[in-house]
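Note that this complex is displayed minus one protein chain, with the remaining chains in position.
Let's turn to subunit A:
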Amino acid sequence: MPEPIRAIPVRYPGRWVASAFILLLSAMFVHMLITNEVFNWPFMFENMFIEPVLIGVRTTLVLTVLAMVIGVLIGIIVAVMRLSGNPVLAGVGWVYTWFFRAVPRLVLCVLFGNLGVLYSTIDLGLPFDNYWMPLLGMSGDARFLSFETRDILTAFVAALLALALSEGAYMAEIVRAGLQSVDKGQTEAAQALGMSRTKVLRRITLPQALRVIVPPTGNETTAMLKDTSLVAYVPLTTELWFQLQTVGNRVFDPFPMLVAACIWYLAITSVFMFGQYFLERSFTKGDRQAQAGLKMLQAKTGN
């Protein structure tokens, strides 16, 4: 064997200069955090864990989980509708996705908070009874059940609807890309064995699509966690962001609680991302097909 190479490595002076510069900026930033009294750290830590704020954390987490569960279910249904050969279903699925992706979540929140003005009661019965019953010479109505709208459409329900319906549209696109990433040969093989279309979906395509669907769904969950702050405008006031703001406004010192909001969302999101990392790893381990599908999906949705 010839003598192994012992060369002097290339030097990168630029890296040293950049490191020194960034170190300087960091020192300045930390100095500001400590010396600037606007941060009012004692006040922030005192109020960051009071009961209303903790209830706010709970509301935020419950909303996130429920909105995602409903959103994923809607997403699967809409995706299957869009991929079905039925033009009516495919059209309805397209319109749904189009509407809920086009309207901002903030606007949806306010809109759903005000839906009560459309109807003061919600009735179950036969439709258009006020037209056809007089025509048939009948009086009264054909309604069996009646609810006060404000009893059903509480702020929480309105907030949940706004977030879940909007999420459904995004999930529909993710599920659709996932289903399309499954090789067509899989469907053919299952059909050749005499399986029905629903059985092919449930047993063959959807389980394989999951590996492509799961990672972006993790991203969606993180985004949803942050978007729950929008429901303050429904208004659903028991959520985290509104509670923190209220504390600050009450004592005319808003800034520390804004920092507290950053810290709370950072903390919860970090926990989510940690879980997502392991979920993704277990779903794509050694699976070249799923990784190829992922790349395709990322190219499609651009995230």
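The criterion applied here is as follows: contacts are C-beta pairs under 8 Å (C-beta built on N, C-alpha and C of every residue); 3 or more make two chains touch, one makes a residue touch a chain; residues count from 1.
By definition in this document, contacts and distances are computed from a predicted model.
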item	value
Protein name (UniProt record) of the chain left out of view, among "Acetaldehyde dehydrogenase", "Phosphate transport system permease protein PstA", "NAD(P)/FAD-dependent oxidoreductase" or "ABC-type polar-amino-acid transporter"	"ABC-type polar-amino-acid transporter"
Selected residue (touches chain absent from view) among A:Glu46, A:Asp123, A:Glu148 or A:Asp183	A:Asp183
Candidates A:Ala67, A:Leu108 or A:Ile204 - the one touching the absent chain	A:Ile204
From A:Ser26, A:Asn86, A:Ser196 or A:Ser270, residue that would touch the chain that is not displayed	A:Ser196
Missing-chain contacts mapped onto subunit A	183, 185-186, 188-197, 199, 203-204, 207-208, 286-287, 289
